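Every protein chain but one is kept in place in this view of the complex.
Letters are used for the chains, namely A, B and C, taken in the order the chains are written, and counting of residues starts over at 1 for each.
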Amino acid sequence: MIRNDVAITPELVKEHGLKPDEYERFVKLIGRTPTITELGIVSAMWNEHCSYKSSRIHLRGLPTQAPWVIQGPGENAGVIDIGDGLACIFKMESHNHPSFIEPYQGATTGVGGILRDVFTMGARPIAALNFLRFGEPDHPKTRHLVSGVVAGIGGYGNSFGVPTVGGSVGFHPRYNGNILVNAMAVGLARTDEIFYAAATGVGNPIVYLGSKTGRDGIHGATMASAEFDDASEEKRPTVQVGDPFAEKLLLEACLELMKSGAVIAIQDMGAAGLTCSAVEMGAKGNLGVELDLDKVPTREEGMTAYEMMLSESQERMLMVLKPGMEKEAEAIFHKWGLDFAIIGKTTDTLRFVVKHHGEVMADLPIKELGDEAPLYDRPHLANTHQPTIAADTVKPPVSHAEALVKLVGSPDQCSKRWVWEQYDHLILGNTVQVPGGDAAVVRVEDGPKGLAMTTDVTPRYCEADPVEGGKQAVAEAWRNITAVGGLPLAITDNLNFGNPERPEVMGQFVGCLRGISEACRALDFPVVSGNVSLYNETNGQGILPTPAIGGVGVLDDVTVNASVAFKREEDALILIGETEGWLGQSIYLRDICGREEGAPPPVDLVAEKRNGDFVRQLIRSGQVDTVHDLSDGGLALALAEMTMASKIGAVVASAPEDLALHAFLFGEDQARYLLAVNPDEAADILYEAAEIGVPAMVVGVTGGDSLILPGGEAISIETLKAAHESWLPDYMAGKA
Amino acid sequence: MKARVTVTLKNGVLDPQGKAIEGALKSLGVDGIASVRQGKVFDIELGTADKSQAEASLKAACEKLLANTVIENYRVELT
Amino acid sequence: MKARVTVTLKNGVLDPQGKAIEGALKSLGVDGIASVRQGKVFDIELGTADKSQAEASLKAACEKLLANTVIENYRVELT
């Protein structure tokens, strides 16, 4: 058993991840040597994950305001007003490291954690998304990781009962040692029934709800206990196991309790469990907190204060209840078969006091635990700019058709059906657009509103130019929402980077954030929640900078939306946006020419907004129902995807004369959309576009059973589909 | 040759299944059950009669697939 | 008192999971595995020290819940 009077040695401090000066700072703050429990508490509060010590000063620059923002970053999740008294509550979060160690459980607990963040605020989750990056397909671990992560995401979401409607899957050697598993949840609540973490009122009961506490995920403790444990036991795994069943019960019980009016404040126990949740509730409400650990429901015997404070057991909540409502609350929780225990109270001392067996195990200033956490402005190096690659220096393919078939069947561009068929994407009966399109579209309750949502970033752009890459990530999310007819409202971000102590990595971080901020400002697309995951690095090799953006938008009438599938033969194909044929950092350059280089396409935010607003208005007015935004693989890939989504082919008769064909087809210029419109409408649309300076041109026509490229090369829909649908299942079956 | 592989959760790892079963037994009125932890067994027929070869195959099977050694222990018995 | 209950599929009942594991082992290059059938074990702690009482509880647990006796057999061992 870990006693509380353990001598605090420099080794112990180091094992808790505190730098000597950070420890000194803590000792000065409390005016004495901490107890082991206190050391555990501060190590949890001051680690990168909880304190954001390397990122905080940079995050301050993000735009977080808009008239429709009800709650920006800082709460469990962001909240936006979507009209009619309804709020959309959403957030994205990473579970990268746990998923690499144990892909199934790592992914389940990631999904569980983000769902909890959303329903903690009083929202019922209505959709989930995920953003996944794995190492190169040939890496010996990749298949196992893909299989486990996907099964885990499905295993949790399916059982919990939320449709998983979208996401992104990609492969790159830079993720060989650090995969990315980012999960996003979107929920719905009434704007006047949102719950927050700040406690109010002195002497109010603090209640523990949900599953029991075990020794799950106590990282420091495993090391510490090797020294202090007399009983020699097997080395405990630090992996947490998710229990979606318990979470579903917790959801129902929490929502029922919230309706009863008994809840003053609520906070889920996520990272650093009881410590973080209790400190946050107190500190945000300017109150002290006193906990009696004898009351905490435990799953294992002989748990110490240290262990209880650091346990990351899942499916648990902390609440401050209205006094006098304890009985009612308890009845609700027992009905759902969950634990309920009053484990403490709010105080007016501004101290965080933890008692166990009648002894004080920790007594710390509650506000300073958060406010006085270290804050670093780490040195950052701006990235050297990569040269612009002129299209005429890039080799054209022997056959454009073959190049396209190769791309649609490549690991990154192939169909991810194998993944999303393992997710229940239809439950709740509101999924209007299933995975495979630009953004998922989900009806809000019984309509008429809908929500559009997507997760995006192009890491190779971010690596080549963090600022442009950051902008592009936001612009692409905005564009995907626009392409289905949604009005983009706000984003959540999940900033996955390498080791912030390396100036190049910090430079990527700062650059990406600058780009994100610029784009969010220009597009009126504020950040309302997010997550930072640093130290994604193995053997000195960091991941590609990957600030995943989760965007949400609203459709006032969800029946008026656009999708990528061609609807009719003989529709005119209109390309919106300027096409220069930008091949630097393109998928063509990487996957056909084997060159991952050059500057990424620049993002013109004014053009983005103008072009996107134009397209959205066409959708909303009912003039256009078939839209795809252009991103990886450019025009050719968009055409192929639109063809494959229907059973209708297309003919692109010619390319502009001043443009090499491969640059026209595969260039990744930004701010572009491809529309398929009734030929009678085409002239009007071109005229309207010209009026407001939106570049638009007819590039082809729908029809037939193949895609015919300029010059006459034809690819049958079947050929495209076979390539597109087969790579991932074959790979997972060990055949590719 | 035949073998039985038993895979059980390591100590301290949450077992949601066991927990649910415990609850169900209680509500079914089955008394006297204090706790339940669920594991798996694999009954395996081996193509070989060579004991050490069999053991090597079984070990490989456990490490590569049958057990998730991050959270599970396994035991092999030749029967 | 502790017990282990082992639940296995009856002979003749198809075991898709076992089949899939067989296949997976082959593709992982684990040789010499002719067939696999998967079952479950339950490690149970009993609240009683009385053997016959324990056995009665365990039998009730198996019949009422742990095994689907249409397709499964069970075995109880007190440990």
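We adopt the following convention: a residue touches a chain if its C-beta (ideal position, glycine included) is under 8 Å from a C-beta of that chain, and two chains touch if they have at least 3 such contacts.
FYI, contacts and distances are computed from a predicted model.
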(message) Out of "Acyl-CoA dehydrogenase", "Phosphoribosylformylglycinamidine synthase subunit PurQ", "Probable succinyl-CoA:3-ketoacid coenzyme A transferase subunit B" or "Cysteine desulfurase IscS", which one is the UniProt protein name for the chain not included here?
(response) "Phosphoribosylformylglycinamidine synthase subunit PurQ"
(request) Over the full complex, note down every shown chain the hidden chain is touching. (result) A, B, C
(message) For the chain not shown, which residue from A:K345, A:K367, A:K416 or A:R443 touches it across the whole complex?
(response) A:R443
(request) Would you mind spotting which of A:L86, A:A151 or A:L255 touches the chain that isn't drawn? (result) A:A151
(message) Among A:L12, A:L145, A:A183 or A:L249, which one touches the chain that has been omitted from the display?
(response) A:L249
(request) Mind listing the chain A residues that contact the chain we can't see here? (result) 151, 154-155, 158-161, 243-246, 248-249, 336-337, 420-432, 443, 447, 558-559
(message) By the contact criterion defined above, which parts of chain C meet the unshown chain? Give residue numbers in ascending order.
(response) 12-17, 20, 64-66, 68, 70-71
(request) Provide the residue numbers of chain B that touch the chain removed from this figure. (result) 16-17, 20-21, 24, 27-28, 38
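Please note the rule applied: only the chains that are shown with their structure count from here on.
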(request) Round to the nearest whole Å and give the separation of the Cα centres of chain A and chain B. (result) 36
(request) Mind checking the centre-to-centre distance between chain A and chain C? Centres are C-alpha means, answer in whole Å. (result) 40
(message) Can you work out the whole-Å distance between the CA centroids of chain B and chain C?
(response) 9
(message) Which positions in chain A are in touch with at least two other chains?
(response) none
(request) Could you list the positions in chain C whose residues touch two or more of the other chains? (result) none
(request) Would you pull the chain A residues touching chain B in the complex into a rising list? (result) 101-102, 104-105, 211, 214-216, 233-234, 236-237, 239-243, 245-246, 299-300, 313-314, 337
(request) Over in the complex, which chain C residues touch chain B? Could you list them? (result) 6, 8, 18, 21, 24-25, 28, 30-48, 53-54, 57, 60-61, 64-66
(message) For the complex, give me every residue of chain B touching chain A.
(response) 10-16, 19-20, 23, 68, 70-71
